[in-house]
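Missing here: one protein chain of the complex. Every other protein chain is in place.
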Amino acid sequence: MTERFEFHKPNRALQLYAGLFMAMLYVPILFIPLFSFSDGLYIRFPIESFTLRWYAELFERTAVLRALENSVRVAVSVAIVSTVLGVFAAKALARYRIPGRGPILGFILLPLVVPPIIFGVALLLLVSALKIPLSLYTIAAGHIIICLPFAIATLLPRFEGYDAAMEEAAADLGENGWWVFWRVTVPIILPGIVASLLLTFTVSFDEFVMAFFLGGTDLTLPLYIWGQLRIPRAFPVVLALGTLILLFSFALVFIGLRIGRRGAIKLVDRG
Amino acid sequence: MEESPSAARMPLRNRLQGVLIRHESLRGFLLLAPALVILGITVAVPFLLMSAMSLWTQIGFDYADDWSLRNYTAILTEPLYTTLLLRSLTMAMVATFVTVVLVYPMAYFLAFHVHSNKLIWLIIITLPFWTSYLLRVFAWRVILGYEGVINSGLMELGLIGEPLQFLLYSRVAVIITLAHAWAAFAFLPIYVSLEKIDKSMLEASADLGEPPVMRFFRVILPLSMPGVIAGTFLMFIPTVGDYVTPTLVGGPDAAMIGNLIQLQFGTINNWPMGAALAITMILSITLVGLFFMALMHGLRRWAR
Amino acid sequence: MKIPQMISAAKRGTLSRRAFTQSLLAVGIVPVISQVAPQRARASGTRHATVFTWGGFDVPELYQDYVEKHGDLPDFAIFGAPEDGLTRLRSGFAADLIHPCMGDIPRWRSTGLFQPIDTSRLSNWPDVIPTLYQAPHNLDDADGGVWQVPFDWGQTSITYRTDLYDLEGEESWDILWDERYAGRIGMLASGDDAWWCAAIKAGVSFDQIHTDEAFEAIAAVLRAQRPLVRTYTDDTSSLNQALAAGEMVAAMTWNSSAVELTFEEVPVRFAQPKEGALTWVCGFMMTQNAPSPDSAYDVLDALLSVSAGEFLTGDYGYGHSNARVLELFDDEELAALTLSRDPADILDAGHRSIPQPPEWSARMNTLYEQIKAGF
Partner (left out) sequence: MTQHDTMISIRNVGKRFGPVVAVEDACFDIRRGEFFSILGASGSGKTTLLRILAGFEAATSGAVFIDGAQMDAVPPHQRPVNMVFQNYAIFPHLNVRDNIGFGLRKLKLDRAERQKRIGAMLDLIKLPGFGDRHADQLSGGQRQRVALARALILRPKVLLLDEPLGALDKQLREQMQIELRALQRSVGITFVLVTHDQEEALTLSDRIAVMADGRVLQVDTPAGLYERPCSRRVAGFVGNMNFLPARVLSQAGGATSIDIPGCGTTCSIATKRLEHCSSDISLAIRPERITLHRSRPAAPAIAVAGVLRDRMYLGERTHFQIELEPGGATVAVSSSTMKAEALGTIGPGAQVWLSWPEDALIPLGNE
């Protein structure tokens, strides 16, 4: 590799800036775990005494666990549905000469640049016009809309990243479309699929605004948290819960992005 | 040579197969269909419904579907709506501008000065974006609060005698929170556009004796503009409609249009007005977006 | 195959198609095919009732009898304000019970979404304090039932810091309009409370509240207050936090804020303004097509029980509709909770809101939003 002249020289000012930037990014988030160990009901700094009791209390609350269960159900279903649809759509976009490919891709990625409140409102209107009761299903339907762009954007580079001749070769060797898909396409794009599952799961798991409009009696975790934010005595428990969610999301996304490589970057590049 | 079976005598299955083989785009559309149908039903139809409803009027618990522009007239004439709309646009713009400016040097650093483990850096930078928005907003309450981290810290250091009040429940709080929450969205496209710049071209311009500062303004900045524009849009548009942040950290002067829309569908119970506000919001975002694009276009011409 | 192994295998590219298919089936397809909605096993075989209420009313302590009978808590849905809840019900949300206040009853009844409650099915009904439900619009003429079972009662008043707020003279609504403390006053964001309290402050008689003059007078009072307000919120947590921190010296609150802050040893008092506080009675209404009415009756009975009342009064500081609950507390304790042995003492001393038509609510809410936004 050739020496990249000045870019190989460390730039002290930029390094300092990068350090500050990362601190600003993470410090606020780290206060959630920190205060989840505080004994007091109110947030006061510095923390006087530490406790684990909020975590213990967390596991006694059936409502939390139920909300967690609901969130997982919704997120798993959304992740699977949007990834499956994403695989088909990404394959079509990457492999076939489709008239109007640009506008179609734009339409699919549209939910990325529409405020979620608009989707929440619009879908609420649709659902109530059709007299569909609000439930976890309606939340899931809403989440699929915002997860599809993420799934497609993660999968599309995967499809574009390998030679279409692989699939042709499999067809040429006597496999029909379905078997080509299972024997060649899926194994090759598997990292993309796993990444898409993880990312869409996380997006759905954390989504609040659409769930707020589309949720019924069964609460997802963010809805539950929103309800609990108003109650002072519930509050430290919410922080404990938030800490666990943070840990969990971090783990999932880290794995997802690592597997999916540059999917997320490509995505924004297109947007 | 064998007689080829005539089309009519072929079983339907084979005929369909034949059609699919001959028409590649048809195969593509079949694969796309599930995604497009779902998006069509969940995006296009509700938007039409929303447009229709925005022309109705709420009377008590019922709608009068007498098709009038009453809601829009109210939005345009009553200061409440115009103020909130303008404020939302302004605050989103300020937050976006601040974020893009803060994020650019970081993206530059990562694109040009980091040579190994870029992926890990990228993951670490984007990680917070994937975690609960609610909790991130919440974290800022902890920091900006009256007895929050900043105030306690400054008091401890003896720099202030009394907690700063403008930190929480203010527009500043909303802008800081938005900037933090959306940093990743602005960061990625800028980074990608910087990363794409051919480094050898920069070496060439250095060879020609251009000083680094000029090189930045004449080569790097213009080449990264598409990323800056993409980042601006990706952050600006969703933030205009945000209502969680103003609710949690904004005070009376920081309410945004999203709050009002949400209220129309809740406490105020005027869905047609809510629909009209939502549509107005989309239209004004579009207008601002077009204006921004025109501005950028003009700037690029002028710079040439 | 365990998920971590699957992921690392996927990274190495060694995961076989069959293993992947199996994992996929295991992880996801089953829940997708079965159902998204939770299917909780019912000990009693009946469906749980869904209770649509404020956050904080979903705690096990209030539903002990129900849990004993059904083995688990009922389902909950949480609203920020009852009006949000009504909107949701109207958009097809299925709940059995919802928790509005007395003044809402006629308007809510007019939606046709509710059914009268047969009090003979409630074992605790004989203990319910009659003054809390004997309003003409609450009694069902046809079969003697009620539209709303009263549950909690209390006041909307001012919680102020006794150490930070320098009270001059008597406690009065003027505390929330005190210019010495500009920027350190907290207000409830919901018009249901704020508007009526402002009417008291403005001296508007509640039976005149629908008039244009009343609207103007109340709006003027609220506009005058706006520069003093730190924030408008319905979020008790924020108000308590701000009062505890001294960020606010006084705020419009319900009983619970003062009680909870006192528990935390914050020096506060729940004011008894000389003009009278806003008093309210809230309770539960049953929806017309309640999915599981039998369970809903069990919920109501549990809510009316003494054990629920003891918690509601002792921990939240709200009055409870069961007369026997008051016997558990001595006069001093009740006074500390700003409650009285006879609810009428409190309720009649203050002002109770009067039912208003939906148009009035819409006008009031819109106007209050404008005022909060600075117009």
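Remarks
For reference, chains read A, B and C in written order, and residue numbers begin at 1 within each chain.
Basically, a residue touches a chain if its C-beta (ideal position, glycine included) is under 8 Å from a C-beta of that chain, and two chains touch if they have at least 3 such contacts.
Everything numeric here is computed off the predicted structure, so don't read it as measured data.
In the complete assembly, the contact with the undisplayed chain comes from A:A169, out of A:L16, A:L65 or A:A169.
Considering A:I47, A:L110 or A:I188, the position touching the chain not shown turns out to be A:I188 (whole complex).
Panel shows chain A; residues 97, 162-163, 165-166, 168-176, 179-180, 183-184, 187-188 of it touch the chain omitted from the view.
Throughout what follows, only the chains that are shown with their structure count from here on.
The touch graph of the protein chains shown is complete.
Contact count check for A-C and B-C (C-beta pairs in contact): higher for A-C.
Of all chains, C has its CA centroid at the greatest distance from the CA centroid of chain A. Each chain gets a centre from the mean of its Cα atoms; for chain A and chain B, those two points are 16 Å apart.
Between the Cα centres of chain A and chain C there is a gap of 33 Å. With touch defined as above, residues shared between interfaces to two or more other chains in chain A number as follows: 42-44, 124, 226, 229, 258.
Counting only residues that touch two or more partner chains, chain C has 80, 241, 245. Those residues of chain A lying in contact with chain B across their complex are 4-8, 10-11, 14-15, 17-18, 21-22, 24-29, 31-32, 35, 42-46, 85-86, 88-89, 91-93, 95-99, 104, 107-108, 110-119, 121-126, 129, 141-142, 144-145, 148, 152, 199, 202-203, 206, 208-209, 212-213, 222, 225-226, 229, 242, 245-246, 249-250, 252-254, 257-258, 261-262, 264-269, 271. Listed in rising order, the residues of chain C touching chain A in the complex are 6-7, 10-11, 13, 15-17, 20-21, 24, 27-29, 31-32, 36-38, 40, 50, 52, 54-56, 58, 60, 72-73, 75-78, 80, 88, 91-95, 234-238, 240-241, 244-245, 260, 264. Against chain C, the residues of chain B that register as touching in their complex are 58-61, 78-80, 83-84, 145-147, 163, 165, 168-169, 251-253, 255, 260, 263, 265-270.
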